[in-house]
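Some chains omitted; the rest stay in position.
To keep things simple, chains are lettered A, B and C as they appear, and every chain counts its residues starting from 1.
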Amino acid sequence: MPARVDQRTVSRRKPPSAANGRKGRPAAAARPRQVAGELLEDLALQAARIREHAYAPYSRFKVGAAVLGASGRVYTGCNVENCSYGLALCAERGAVAAAVAAGETSLLAAAVLTGSEEPSPPCGMCLQTLAEFGSPEMPVLLVNLRGVRRLLALGELMPHAFARSFL
Amino acid sequence: MPARVDQRTVSRRKPPSAANGRKGRPAAAARPRQVAGELLEDLALQAARIREHAYAPYSRFKVGAAVLGASGRVYTGCNVENCSYGLALCAERGAVAAAVAAGETSLLAAAVLTGSEEPSPPCGMCLQTLAEFGSPEMPVLLVNLRGVRRLLALGELMPHAFARSFL
Amino acid sequence: MPARVDQRTVSRRKPPSAANGRKGRPAAAARPRQVAGELLEDLALQAARIREHAYAPYSRFKVGAAVLGASGRVYTGCNVENCSYGLALCAERGAVAAAVAAGETSLLAAAVLTGSEEPSPPCGMCLQTLAEFGSPEMPVLLVNLRGVRRLLALGELMPHAFARSFL
């Protein structure tokens, strides 16, 4: 169930360039938009909780993810694998699907929790999925089970995203 | 939000063959397991509601889906497209992701709602996704906006499913 | 390298219903179109050969596939997995991609070779991919390493395919 958060803690100023509008411009200067630390920690916590439900009998690699919608609500997802490996759904994509199903098409932040030795970045599929609904300044918090944290902007993870404007 | 339903209306007897265990056996005799009509209608209703949130700016083909978990709860999803078309997430897959994220890995029924002239069956990706968590007897109700209904068993839609037992 | 085959051995009469045009009509009566036995055997042979190149370090499940284009040429593919499991590309999809890249958008037959105990059917993703370019009467030959064979029509594998006509 999405938790309501204090809106004042989220910076809402228009980002310099919207994800859907950029045209191969290098986002080299992308830095994570400032989002209150406790908000990101809440995302990480919810990602850790949902990870318990990951269905990963094939990879044994359980992932939990949480995204923050523009409304202030949080949506979560875990990975859902399939005996046909190509149908594996990543946790980040599940969280985005939950957000969109709730009517949110603008995302402000994300957190990903894995059991890897180093915090793991989203795969390319997830980066592209996040870019459909988030700006290059969207903060993406990577956390592992030992609590190691790493904060990157979406535009640092995929500086030259394929976008709708190319179509 | 998942609605709690009366468990007595759902037949729980062990299906003749579990999806994950079958080995290319023809499921030619698959018939939809009996699920109370009002339950299927509720799935269709919830699929129609969530369809309003479909993000389909590329195909303009909005889909809503609902699945019934073994716990009696209902989970919903809508399609979520991407400017990279191959990242489009079907409504059925979103609903399954929501179910699994809530801890359900056994699904009893599904409904799909589309705006097509004839009620539309799930695509192959969705059939394979449903087969990971449902049996061949799982009823799949197809409905369109004019209210035309069609009820099929998962095993009628994909009689020779690829399953874990082949790996 | 695609092998040129004798066109006379392939039945070309218009199938009763084209894959792209059917509208949820049950294809219960679908039977594999008659394709010369030696032609199907050649597909199986080529599927076995290409399987040697399968890149399957994650599932260890190697698959080879071959499809026959309307020109009489044969195209092959093997599965290509990825550390992000959802990016795994099935052998059948690789073979179809090779056919389309060579200018073929009408496929007449397919063969799939796996190392499973029983010959394995294509997964739902592959069925949907084949249905974009093949008719319900398209023969799909399933073979395993021990030489066990099973011949099914595409319309037997997915009797109620999602098709372009629903969009």
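Operating definition for what follows: a residue touches a chain if its C-beta (ideal position, glycine included) is under 8 Å from a C-beta of that chain, and two chains touch if they have at least 3 such contacts.
Everything numeric here is computed off the predicted structure, so don't read it as measured data.
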item: Homomeric complex, total chain copies (3 given); value: 4
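Keep this in mind: only the chains that are shown with their structure count from here on.
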item: Same-site or different-site touching of chain A by its copy chain C, using the half cut; value: same
item: Relative to chain C, chain with the most remote C-alpha centre; value: A
item: Centroid spacing, where centroids are CA-atom means, of chain B and chain C in whole angstrom; value: 25
item: Centre-to-centre distance between chain B and chain A (centres being mean Cα positions), rounded to whole Å; value: 26
item: Residues of chain C whose C-beta touches two or more other chains; value: 59, 123-125
item: Chain B-facing residues of chain C, complex; value: 23-24, 59, 61, 114, 116-129, 131, 142, 150, 152, 156-162, 166-167
item: Contacting residues of chain B [partner chain A, same complex]; value: 1, 20, 50, 53, 55, 76-78, 80, 82-84, 87, 89, 93-94, 96-98, 100-103, 105, 125, 128-129, 132, 162-164, 166-167
item: Complex interface listing, chain C residues touching chain A; value: 58-59, 81, 83-90, 93, 123-125
